[in-house]
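Right, subunit A next:
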Amino acid sequence: MVHKSLEQACLIMDRSGVDTRKCMMCGKCSATCPAFDEMDYHPHQFVKMVTEGDIESLLSSKSLWKCLSCFACVERCPRGVEPANVVEALRVTLLRRQGENYITADDIPGLLDDKLPQQAIVSAFRKYKK
Partner candidate 1 sequence: MQKIKLENINELLQSMAQIGKVYAPIEKAGQVNYYEWNKDAKLRLDVLNTVKSAKDVFFPQTEDLASFKTEGKEISIQAEKPLDEDFAVFGVRACDVKSFDILDKVFIEENTDEFYKARREHGVVISHACNEPEETCFCTTFGIDASAPKGDIETYTVGDTLYWLPVTDKGKEYSAKLGNILEEADESQVNKQKETIKAIMDKLPLKDVTTQAFGAGKTMEYFDRPEWKELSEACIGCGTCTYVCPTCQCYDIRDYDTGKSIERFRCWDSCMYSDFTMMAHGNPRKTQTERFRQRFMHKLVYFPDNNNGEFSCVGCGRCVAKCPISMNIVKVMKALGGK
Partner candidate 2 sequence: MQVNSEFKPKIVAFCCNWCSYAGADLAGSSRLSYPADVKIIKVPCSCRVNPLFVLRAFEKGADGVIICGCHPGDCHYSTGNYYARRRMTLLFSMLDYLGIEKGRTRVEWVSAAEGVKFSTVMNNFVSKIYQLGENVKLGDLRCRK
Partner candidate 3 sequence: MQKIGVFVCWCGSNIAATVDVAEVVQAVKTQPGVAFATDYQYMCSEAGQSIIKNAIKEHDLTGIVVCSCSPRMHEATFRKTAQAAGLNPYMVEIANIREHCSWIHKDKNEATQKAIILANAAVAKVNLNAPLVQGESSVTKRALVIGGGIAGIQTALDIAEAGYEVDIVEKEPTIGGKMAQLDKTFPTLDCSACILTPKMVDVAANENITLYTYSEVEQVKGFVGNFSVTIKKKARYVKEDLCTGCGECMSKCPSKKGKDEFNCGLNNRTAINIPFAQAIPNVAYIDAEQCIKFKTGKCGLCEKTCSANAIDYNQKDEIIEREYGAIVMATGYEPIKLDKFDEYQYSKHPDVITSLELERIMNAAGPTGGTLLKMSDKEHPHSVTFIQCVGSRDISGRGKPYCSKICCMYTAKHAMLIRDKYPDVEVNVFYIDVRTPGKNFDEFYRRAVEEYGVNYIKGQVGKVYEKDGHLVVQAVDLIANKQLVLDTDMVVLATAIEPSKTARDLASMLTASIDTNDFITEAHPKLRPVESPTAGIFLSGVCQGPKDIPETVSQAGAAAAKVIGLLAKDKLLTNPCVAHSDELLCNGCSQCEKVCPYGAISYIDKEVNDHGVRETRRVAQVNEALCQGCGACTVTCPSGAMDLKGFTNRQIMAEVDAICK
Partner candidate 4 sequence: MQEVIKKRVKELFDNNTIVRAIGWENGEFFYDHTPAVFDSAADMDVFVYDNFCASNLSKYLINHCAPEGKTLVLLKPCDTYSFNQLLTEHRINKDNIYIIGIGCDGMVDIDKIRALGIKGITKITQNGDELVIDTMYGEKKCKKADVLLEKCLSCKGKKHMIYDELISENEDEMPQDASKRFDLVNELENMTSEERFAFWQNELSKCIRCNACRNICPACSCRKCVFDNSASGVASKANADSFEEKMFHIIRAFHVAGRCTDCGECTRVCPQGIPLHLLNRKFIKDINTLYGEYQAGETADQRGPLTDYTQQDVEPTFISDKEVK
């Protein structure tokens, strides 16, 4: 397997405090995950992708924001890998990048719907715009 960016992988491992190389691909995280069906990449894939340095795909994935942070995967992982912490590190990585945010101003009109309070949209925009 060609490593796309070892440097990036190390950054995420550092930031999350998780050594993804400990993963033995048992899939227990994905088996446990309540948001599995919502995700394009699944928890065990996150971990594998971090190891391989495929961080960019993860950063642009929907899954990143679908994780509920319920920590079931952290609780049950037999290898102490803590996928939810990886997710959190990825989120932080994204947040720290200016101009590469998940929401851009242009996205907002499309996201608007009647049920969503406008305040939430505004605050989300503020938060993710920086």
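The candidates were selected such that all candidates are chains of the complex that A comes from, given by their letters.
General observations
Note that in this section contacts are C-beta pairs under 8 Å (C-beta built on N, C-alpha and C of every residue); 3 or more make two chains touch, one makes a residue touch a chain; residues count from 1.
Note that the coordinates shown come from a computational prediction; the quantities given were computed from them, not determined experimentally.
Of 1, 2, 3 or 4, just one candidate touches subunit A in this complex, namely 3. The part of subunit A that touches candidate 3 in the complex is made up of residues 22, 24-33, 36-37, 42, 44-45, 72, 76-80.
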